[in-house]
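One protein chain omitted, others in place.
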Amino acid sequence: MYFNKLLFNHHRLLVSGIISGFIALCLLSANSIAANGTLYYGESIKPDTLDPYTSREMSSLRLSELIFNGLIGINESQEIVPELAESWEVSTDKKTWIFHLRKNVSWHGKDNKPFNAHDVVFTVNLVKHPKTQSSHKTQFDAFNSVLALDDHTVKFSLTQKSLNSLSLFTFKILPKHKLSRYKYLNKLSSFSNQPIGTGPYSFLSSNTNREITLLANPDYFLGSPKIKKIIMQPFSDKNIMNQALTFNSLDMVVDVDPRHIDELQADSRFSLIGYNTLSYSFFAYNHNNALLNNKLIRQALSYAVNRKQMLKAFYNNNGAIISGPFAPGSWAYNLDVIPLDFDSNKAIALLKQAGLIKTPEGFIDSHGKPVRFNLKVPIEKNNESNKKIVLAYKNYLNKIGIEINLVFLEKKSWKKAIFAQHDFDITFATWAFDDASDIDDIFHSRYNTAWQNNFISYNNPKVDQLLGLALASTDHQEKRTINHKLHEILAEDSPYTFLWSLTRFAAYTNKLKNIQIHPYKFFENAHLWEFK
Amino acid sequence: MELITLCYATLVLLTVCTFYLCASFGFLPHDPEDLALDQILAAPLNTEYLLGTDYMGRDVLTRLMLGTEAYFLPGLLAVSLAITLGSILGAMTIFFTRNGKRIINLLNNCLQSMPRLVILFLVIAIFEPEIYLIMLIIGISHIPSVARIVNNRVNVLKEKSFINSAIASGLPIHTIMFKHILWFNCRGILAAQASLIMTEAILMETSLSYLGFGVQEPASSWGNMIQAGANYMLQGEIWSSTIPAIAVMLVLSALYLLTHLFINKLDKQ
Amino acid sequence: MVSWAIIKPISRAILKELGATVLILFIIAFSVFILLFYSPNEDMLTAYLLMISENMPVNEELDLDNIDFTSAFILWITAVLSGNFGLSLSNGLPAMQQSIEFMLNTISLIFFAVLLSLVISLPFSALIIKNNQPITQKILSFGLNCLSFFPLFWLAYLVIFLSGRLFDHFPLVQQSETSGAIFYLLPVILLAIGSGLVLEITQQVSYEVKRVSKEDYIICARAKGASVFRHLFKEGIAFPLLTLLSNRIAYLFGATIIIEQIFNWPGIGRLLWQTTQSRDLPLLLSAVLLTVLVIRIVQFMSRMCYVLINPRASHE
Partner (left out) sequence: MQKASTQIISILLFLLAAPLTAAPIDEALNAYKQKQYHQAAKVILNSTVNLNALEAKNKLKVAIIFSKNAKLSKDIASKSQTTQQIFLESLLTENDKDKSIFLYLYLTDIYLQLEKYDDAEAQIEQFLSNSSVDVNYKNLAKIYQAWIALRKGKKDEFHTIANDLKDKHLITDMAIGFIQAREKQPIENNESLSNNIKEAFFNNRNVLTTRAGNYALRIFVANHSLEDAREIYNRLTFHAPSYTEKITTNKIINFYESTLADTLHSFYMEYAKNLLHQIKDDKKYGDTATFYLSDLLIFENDEKSANEYSNKVEALRLLPKKQSQLKAVRASTHGFLDGKRSRAYQVWKEAVENDKNDPFISADAVLMCLTVEGNCPTLVQTAQLAAENGKSKRFEELSRNVGRYFLAKNLEDKALRLLEYALDRSDMNSLLANEPILLLNLAEAYRANKKFAKSLQIYFSLGENFPVMRQIQDAVQGEYLFQQRSSGQSNVF
């Protein structure tokens, strides 16, 4: 403040003189002011693709929520609501499901092609195709076969019954007439960039900034959306995104950076709303590395990190330190497992126990080589809190004598290195879950191939077995008990160093009303949002 | 006036050299890797941290000293590469036919019609964002322009039939090239050019830091210090980026003044 | 009345420059293609070649997966020469068309920046010329210089920070629907001052005007009472400005990359940056070529102006 005053009490006249002269010049060619009825929202991550299957990022999943529909949906108070299906029946063994589809639903686009049962069958077969690269495939493994009985009836048979079979049918339906020439889904297909769906908003255009314009679909079967246009603007700089919000250039920011929360909270023009509490951050250890395959070493690394200090310094204590593979907001979190405390002596002891030798320069392994791990991190200009965590981590480990070689990779190469080639020792990332808290695809040894989620190649027969049991269980309490056990085992085994779970905050101007943000899908009921 | 500018420039550059020496011998006020997570973004001029701390609670002064290495050495590489190769190429134009000079001209035109950052993007997209590689590219891309400048000078000398008479007097070719052309007649120009290239290399590293591809942390460079501090600027925490930014400004202005001194001297010649 | 004496040098210069431009474009296209061909992302290149060869009469036996360099380059260059730059991989729109759209945004940005620098620096240099005190002159220009020595993005942040404190509502971000001119304000100011354009114009113009006004013939003309303004303008203002523009235009495009990145400006610089990030080959190549082309055109135009004003220059 002192600085401002000093600078501007004296120079204000001069500066504003120059600027106002220029404004006058500019206003000569000024255009109209923004028409109301367009919602601008800011994202920090540019979506990879826009179809709901090939991307693995939240930003494109949010968009696909606006463009596509499933057979059924889940609203924010956990109720199943019909979407493209009007009603459904289930056989007594809960393995055969018959859905009666809504009539008079048409796909976006001028030709208004009607939606029918063949689209559903086509979608399932397309995603199940072995060449389709999608992290959603686990969900489709449950479908044994799918059959269109007539234009408005589909029959599914499942491989096994499970607790929430109905929830399987929330998958998004793709148009057959647009994709019929593809056998499998590919990131490069034109559909992935110009999607067509049945949802409340239709894709209008996307420029190379990936500023994506969506237009309200007046024929939407759940009622015409109130906001005429939604425009997604990606920002490469989160500071600027925040400024854009506070200067009314944006109406909503989807993921507010932790360092802006205080500022926006104090500003009465905006509301902050928390969502996706079911996410957590972690350091993942590649089990293909001989040293990191050793449980003692992984535990030692977890002991060496002072998570409390980091949480306080970087996030102002706005989060909870976790002890295992679930977020504390999940039903599966085992409250009896206490997070490991920071204890560098114990870490050193564990490393010695694992056969490493401590020298004054640091630890060396049995061949006399210094212990050194590659920590690969994406360069994300917009997410610099990641950088802080990684640097602090390196610092903690240096203190106990383990060298960390930080490798910053450009985001695309990072994804390739981590998910496809598994070429890393340690990495830092964040998982976001829906409320099924299903960690099957993250820790089951079956999913350790390229582009699947078990990129650390974790392989523990006991965990595999428990995951299988949890998937097959039809008893709620049993499912919880198994997950509690999994939590215990994984906390002990430390395939990750589990860090914390943070609440994500969205901020929007108070000009908007009826805003309900779905806990993990975000735009679930955007067709009801409106401007005051 | 000249004396003042000279003093100022030498003072700034000497400080940078001292910083570099201190950093390489380990005379640092704080441990550069030591995080004081309870002292994040401390204001400068406090008792413990003279220039305050950055967003991780590291001492800004220490990192400023340490940053000279990653910041100036690569720049020097670019400069020396461009100057040596460029001047040799330029001096060799005495043997070139007209077409040879045209090629140099064309290359220079090529490089002039493409923003240097774009060249760097292409390189980064293909290889890893490694600072020495970036500076290598900057150095190489300046060779034709240096060569052209030397060539112009050579042409002037030729007009004065300076070279022909030297050859006639039986001096060996390399003596003519290095001693008479480059040293006696081009040193002012080359020095000016060197400081221009240095300026550009420094600014380029800073710009790349903003885009995330400069020197990567935990290694410190002034560019990534400014970038990291700038994230906190809009919240009013201006110091951790302002201090390195001012440092950059001081060094660049010193270089600028030196360049002008050289050019003025040249004019008088 | 157009005399041969004017047409001949101009046409000669035009031919020369055109030839050079074509050659330069080819060299740059070639070297960019070399870089891309040997980049590790072969699948992208294959997809790209597949795309551009779709509506072209290509040899059916061409194996796109293991294509050698020459045939790939020939394929590409024929496609490009027939105006087929392919579709953007990220949004499926024609690449060249998009690049042009973005280029227009950048050009308007640069145009306004140049305009602003002229508006600021011409009166300023007049001031310097008028009170001929070397000390104040030096200090003033040194102060301006220092501004351009700050890293551009830091300066941008500082301006945003200060303007945020000064004015409550300051539109920072261009929205595609409301391209009101007010959004130009900050980027243009920054581009003009931060990239050192203002400073250089001031220096060059004041230096040249002073130099020219000391020339014998001007003094002579003055003594005779003739108007020297035309000459002074030509020699002291127009020539240095044209030289400066053709020399600095590439640098200005470089500076817009940073400015556009900060202000989310949908311009070519940002496009270049993003396409290198997303490896969107068709768009990247067309954007690079377009940038080079535009820079060449600007250099060409300034050269033409130069020759028009001073036909003797065509010999150089």
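By letter and in written order, the chains are A, B and C; residue numbering begins at 1 in each of them.
By definition in this document, contacts are C-beta pairs under 8 Å (C-beta built on N, C-alpha and C of every residue); 3 or more make two chains touch, one makes a residue touch a chain.
For clarity, every value in this text was computed on a predicted model and none was experimentally measured.
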{"item": "Omitted chain - touching chains that are shown", "value": "A"}
{"item": "Residue, one of A:205, A:265, A:344 or A:374, that touches the chain absent here", "value": "A:265"}
{"item": "Touch with the omitted chain, as defined above, among A:90, A:166 or A:204", "value": "A:166"}
{"item": "Option touching the unshown chain, where A:49, A:192, A:503 or A:525 are the choices", "value": "A:503"}
{"item": "Contact partner of the left-out chain, one of A:127, A:256 or A:442", "value": "A:442"}
{"item": "Residues belonging to chain A that touch the chain removed from view", "value": "56-58, 61, 74, 76-80, 135-136, 138-139, 164, 166-168, 170-171, 261-262, 265-266, 268, 271-272, 274, 276-279, 316-318, 320, 327-333, 335, 429-442, 453, 469, 473, 475-482, 484-485, 501, 503-504, 519-520"}
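Note that in this section only the chains that are shown with their structure count from here on.
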{"item": "Which of A-B and A-C has more C-beta pairs touching across its chains", "value": "A-C"}
{"item": "Mean-CA-position distance for chain C and chain A (Å)", "value": "40"}
{"item": "Contacts with two or more other chains, residues of chain B listed in rising order", "value": "124-125, 211, 230, 233-234, 236, 238"}
{"item": "Shared interface positions of chain C, touching two or more other chains", "value": "157, 160, 164, 261, 277, 279"}
{"item": "Residues of chain A touching chain C in the complex", "value": "4, 7-8, 12, 15-16, 18-19, 22-23, 26-35, 38, 40, 46, 188, 190, 193-194, 206-211, 213, 231, 233, 235-237, 239-240, 243-244, 246-250, 410-412"}
{"item": "Contacting residues of chain B [partner chain C, same complex]", "value": "1, 106, 109-110, 112-118, 121-126, 199, 203, 206-207, 210-211, 223, 226-227, 230, 233-234, 236, 238, 241-242, 245, 248-249, 252-253, 256-257"}
{"item": "Parts of chain B lying in touch with chain A, wherever the complex brings them together", "value": "33-35, 37-38, 40, 55-57, 124-125, 128-129, 211-213, 216-218, 228, 230-236, 238"}
